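Some notes on the structure that comes next.
For this depiction, one protein chain was excluded, whereas all remaining protein chains were kept in their positions.
Letters are used for the chains, namely A, B and C, taken in the order the chains are written, and counting of residues starts over at 1 for each.
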Amino acid sequence: METVLFGISAFSLVLVGIYGVLTRRNIIKILLALNILETGINLLIVSLGNTPGGKAPILTGSTAPVTPDTALFFADPLPQALVLTSIVIGLGTTALALTLTLRYFRSRKSLELGAEMTREEAAE
Amino acid sequence: MNMEILLLLFPVIAAFVIPAGSAVKKTFGRLPALLAFLAGFVYAAWLLPGVMEAPRVVITANWRPPFGINFLISPLSLGAVMMIYAAGFLSVLFDLQNTEKKKGQYYLLYSLVITASIGMVLTADLFNLFVFLEIAGIASFALVAAGSGNTGTASGAGLKYLIQAQIAGLLMLGGIALVYSASGVLNMGSLSSFAAFNPAFAFLAGVLILLPVLLETKLFPFNTWVGGAYSSASPSFAGTLSSVTAFAGAVVMGRLVLGMMGGASAFAPAAGKIRLLLLVLGVITVLYGEIAAFREANLKKMLGYSSIGQMGMVIIGFIIADAGAVTGALLLLASHSAAKLLLFFVTGFLVSKTGTPDRHALKGAGRAYPFVGALFIVGALTIMGIPLFSGFWGKLDVLKGAAAAGGPALAGFFAILAGTVFEGVYFLRAGHTLFLEGERKFEGKPNFTLVLTGIILAAAVITAGLFPQLIRPWLESAAKDLLSSDYGNIILQAGGAL
Amino acid sequence: MFAGALAVLFQKKLRNAIIVFGIVSLLSALLFTLMKAYDVAITEAAIGAVLTAALFFWALRRLEEDGYEEKE
Partner (left out) sequence: MKKRNEGFISLSAVILLAALGFLVFSALTDGRPGLNIGSAPLEKRVSFRYLTKSVNSPDQAEIPAAGVEFGTSGYENGSANIVTSIVVDYRVLDTLGEILVLFAAAGGVALLMQERNKKIEQEASVIVKTAVPVIMLFALVVGAYIVINGHLSPGGGFSGGAVIASAFILQFLAFRKNPRSTGFKITETLAGLAILAYGLIGLFTQGSLFANFLPTGTVGEFLSASGIVILYTLIGVKVAAELSAVSGNFIGGEE
């Protein structure tokens, strides 16, 4: 049940993200929406590896030995590893996208994609 | 041994060296990139005879499949690696003289595009594929935006490309997560022989996973970024986008649709539907791309749209999934890559002379530069598929396959024919402009690297056209490799070697 | 969280939208800890929330220097 709840809240973020990318015109808003979409997908991935009432996949002094039976009480570590990668990729894309936005704004004086060329530019 | 992984590492080393080098000298970066691509090409060529006998699987960090990440070195993927290295090498060589000196970071990103394309065609792991797609993506957005000309237009084109690719990439990640939660594996080999998914679920996951690959191969409707990106990028990078990125994308597409989703795979219940969808998209793509190219006066955009059409033909060839058609599609893909690179080089040179990519400004350029004009014609004839040029044999095989397959594939047959007619018209029109119109004076001579790269590429396509039997053995074993039902077994058995 | 994400889109001022986005990211980090993904939670908090929001802020400051004005 709890897994389903996590999944639904993640999926709702995905939908909001896609909605934002489709409807917003301001580039910064589009990028924020992309980040929301990414957060949603990350939550979705981790929720697919959630074990209800499970333990974190880190062994400590108080953990019982991991046998084929007790291993089933852990949360699935693989989705977590994938999400680590995905978060870093998201940061890289955002940084690059913002750089492009700054260049775009400096030459177009507008934050809307498809803006007309400014007069100085057209004169070039 | 797993030495073959070095194929992936040459350009990585070059990229890692560049930041420190560029701190010393701003333009440092051409040399390491050139050397890395040459070394990679030579190494791949040296491996080829052995791999033609039996494919090899590379294991990383000593973990057996499907737990670790594996790379499949097969005739198809190794041939693709050679093509990618060759295209990268020629592009950097062309850049030595023909454009303003580029900063070190340009070559850093360029090396990463090459690395990522190689990783894509070699990898046998879904998530790893996603990571390589992202590397190629990020480096490409930056290189498109760094293109010559207006910064606003270039950044806008880069942003458009970025936003579309990012959505596709994230949805693919969702698809991968769904596949993992249903099957518990991420290895493409395991998935190719697995208990079947629910039909609706298989369709959903399959389409999600294919999305970014559709974007890379510029299939309709994921190609609205193409026009802007091609006209903004520098000539060598526009050439790279259409010969390296699209090439790698098409190989990955073949691998996913025919390998991972073919035969008794987990996706089997929806495989037919997915192929039908791709066929429909392929047909629309051919018509859309060729008509858009026909209507376009900007020469660089025209070449970009013509790539869209050609990629559509390749995908149709793959979907027919018969040995002849796949062989033809591969030949079409390879000759398109070489010819498009040549055309972009020539166009880049001519545009640098006239200052505008508009077709009408180029009147008489062919008579001013007969050699350059001849190179353009060679490239155009290859893409059109005139007999005795390599594109012809490719198209012929795809058409034969489509006619034999019948049914929905017939739509592909007619689309390719119609597309070829459009190609003929717009390339002849461009040739007419170059040679028969106008009396404009041009100054300066074509420089050495253009001549050199042009001769290499033209010689390659002409040889492949006159003596198709030279590359036939490779094409046939690559097609067999793509259609083989043994894909999963080859990868999974590699664990026995440990 | 859903409401927060919607608020990001419908905020008039970009500055507020970025702040709300940072809060949504931190909430998602909390959700990660509920799912026992501590590694992910730390990374999401450090990279996904703080650093990303900071990049947005710096970019916004540069935009304002270049003459960007919020529409009312």
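Some observations on this one:
Keep in mind that, in the parts below, a residue touches a chain if its C-beta (ideal position, glycine included) is under 8 Å from a C-beta of that chain, and two chains touch if they have at least 3 such contacts.
Here the structure is a predicted model, which means the values were calculated and not measured.
Every visible chain touched by the undisplayed chain in the complete complex is listed here: A, B, C.
Annotation for chain A: contacts to the undisplayed chain at residues 11, 15, 18-19, 22-23, 48-49, 51, 56-61, 63-68, 70-72, 74, 76-78, 80-82, 84-85, 87-89, 91-93, 95-96, 98-100, 102-103, 106. On the side of chain C, touch with the chain left out of the figure occurs at residues 37-43, 46-47, 50-51, 54-55, 58-59, 62, 65-66. Summarising the interface, chain B meets the missing chain with residues 1-3, 5, 9, 12-13, 15-23, 58-64, 66-69, 103, 105-106, 108-109, 112, 115-116, 119, 125, 127-128, 131-132, 134-135, 138-139, 141-142, 145-146, 155, 178, 180-186, 195-204, 266, 269, 495, 498.
The rule we apply is simple: only the chains that are shown with their structure count from here on.
If each chain is reduced to the centroid of its CA atoms, chain A and chain B end up 28 Å from each other.
With centres set at the average Cα position, the gap from chain A to chain C is 11 Å. Averaging Cα coordinates per chain places chain B and chain C 36 Å apart.
Taken residue by residue, chain A touches two or more other chains at 79, 101, 106, whereas all remaining positions touch fewer.
Contact residues on chain C toward chain A in their complex (touch as defined above): 1-2, 5-6, 8-9, 14, 17-18, 21, 24-25, 28, 31-32, 34-40, 43-44, 47-48, 51-52, 55-56, 59-60, 62-63, 66-68.
Interface of chain A with chain C (complex): residues 6, 9, 12-13, 16-17, 19-20, 23-24, 26, 28-29, 31-33, 35-36, 39-40, 42-43, 46-47, 50-51, 54-58, 75, 79-80, 83-84, 87-88, 90-91, 94-95, 98, 101-102, 105-106, 109, 111. By the touch rule above, chain B contacts chain A in their complex via residues 127, 131, 134, 137-138, 141-142, 145, 150-156, 158-160, 162-163, 166-167, 170-171, 173-174, 176-178, 180-181, 186.
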